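The complex appears here without one of its protein chains, the remainder shown in place.
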Amino acid sequence: MSGQMKGQTSDDAQLAACAGQLLRDLRAARPLVQSITNFVSMDIAANALLAVGASPAMVHAPEETGEFTPRVDALVVNVGTLSKDSAHAMEQAATTARVHGRPWLLDPVAAGALTFRDETIQRLLRHRPSIIRGNASEIMAVARAAGLTRNEAAPRGVDSAHTTQEAEALAVRLARHCFCAIVATGAVDVVTDGERVLRVANGSPLMPRVTALGCSMSAVMGAYLAVAADPFEAAFGATALYGVAGELAAAKAQGPGSLRVAFLDTLYSIAPEDVANNLRMG
Amino acid sequence: MSGQMKGQTSDDAQLAACAGQLLRDLRAARPLVQSITNFVSMDIAANALLAVGASPAMVHAPEETGEFTPRVDALVVNVGTLSKDSAHAMEQAATTARVHGRPWLLDPVAAGALTFRDETIQRLLRHRPSIIRGNASEIMAVARAAGLTRNEAAPRGVDSAHTTQEAEALAVRLARHCFCAIVATGAVDVVTDGERVLRVANGSPLMPRVTALGCSMSAVMGAYLAVAADPFEAAFGATALYGVAGELAAAKAQGPGSLRVAFLDTLYSIAPEDVANNLRMG
Partner (left out) sequence: MSGQMKGQTSDDAQLAACAGQLLRDLRAARPLVQSITNFVSMDIAANALLAVGASPAMVHAPEETGEFTPRVDALVVNVGTLSKDSAHAMEQAATTARVHGRPWLLDPVAAGALTFRDETIQRLLRHRPSIIRGNASEIMAVARAAGLTRNEAAPRGVDSAHTTQEAEALAVRLARHCFCAIVATGAVDVVTDGERVLRVANGSPLMPRVTALGCSMSAVMGAYLAVAADPFEAAFGATALYGVAGELAAAKAQGPGSLRVAFLDTLYSIAPEDVANNLRMG
């Protein structure tokens, strides 16, 4: 599909081709993605899904999710601005997704920082997410909540206090423990299903300066769940897209305001070949 | 007011002049528009109202709306991210608007997709909206909820599964049934009060790629209710503005991110003559 890149191994070239093909498939399928997400990210998550070619649905009320979730292609649950009510809605949607065999992704925003949040995340884990995506500190905190470590180095807020290199070993163990794919995003993004580990080195240091860009990545990763062969492939495909699109957009941006604009434009206009040709495995 | 456009009939020229004059009146009046809308659209709805020259108020709590609604120029109710609490607030606001003679607009987002939503929409219809604005599928679903058809072709999510041509006949019947104006937006926008039917052919296929742009159109249409002679004229004026502004903005955009930016700029800077001179009746 894509020619082999300079300096790429044949494995890398195959991965690059796969990332390109997944984007092609996503646009053809136009999957319906339900997103129960925080108030900060609703706008950018819906815009990212539309830009990439998916159909977003921000249905989040317990009154509606029981009827809605069975018919979506994927569900994304993001605990960003958690409350008692939204925690209830998230658990109900996750249960419904599991019962009806819909794939779902958990974005454990600020895991490790607050008791109520960690308890909610622990309950959500019982419903078997297909992917857990967070920054390095969040993934380490989920591993801690799952009893895999006693490391107490929690971040103060929502920004990561760790690198993904520090999180990688725990991410692999968490993937095995939860039978799911794990994505820890950072300067280098780590994608693992407990057996395989991929590292994507694209992106830009300007990306964390745009609020909820990571949340929107989770939403788009949900769309990939609808077209990929398995959660690991979906996790890799969306990580590759975000890394490459973020890098291309940052090259045109003067700061976080114009990066957000250029990023949505890029999600819309990027060709599958662009993803394949610009991918840099770490 | 506006010179006759090439190929326009004199009726079309009159309509174009009317659309221009309504924008002029709106900017002079600076109407106060209360918007009870979904979490995805709050930002763009408020920004669109400010850009066009109206004053937005996103007051939505039952504790406040009883006191606030009687003094606004128009109310807009959008069921996008519905919940039990927001449905209650919407009904209270709609009742207050009716009792105090304030015009109000209903945006039935995702009508036909979910039981709780359709029941809420049915209750809201009792309070006599001045305008109902939605995409083709939503308008058809409201007609079904009102008992005008048994067609069950509901969309899966929030995106339309029908063209406005398919919805037009039902839109006319719904307008007669509800004694209000109906706007079905799509590639060609249909505006009707049950007697008259206008079709606006402006716009851009990029517009549905910006989330909540339709919701923001409903908010701006609320502002037109405050200055137009009747709901039909308000519906037409806002439809004309959105079609022309969207088309002009899309000509400058590289994708949905820059379209949103250019669109808000255009709402702010567009001259009444620009609306009149670029309008294309379908």
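Which chain is which? They are A and B, in the order written, and residues in each are numbered from 1.
Keep in mind that, in the parts below, a contact is a pair of C-beta atoms (placed from the backbone, for glycine too) under 8 Å apart; a residue touches a chain by one contact, two chains touch by 3 or more.
Quantities reported herein were computed from a predicted structural model and do not represent experimental measurements.
Interface note for the absent chain: among A:A16, A:A110 or A:A167, the touching residue is A:A110.
Counting over the whole complex, subunit A has residues 38-40, 43-44, 80-84, 110, 113-117, 156-159, 208-212, 253-258, 260-261 touching the chain that is not drawn.
In the full complex, subunit B contacts the hidden chain through residues 32, 39, 42-43, 46-47, 50-51, 55-61, 63-64, 67-68, 71-72, 85, 260-269.
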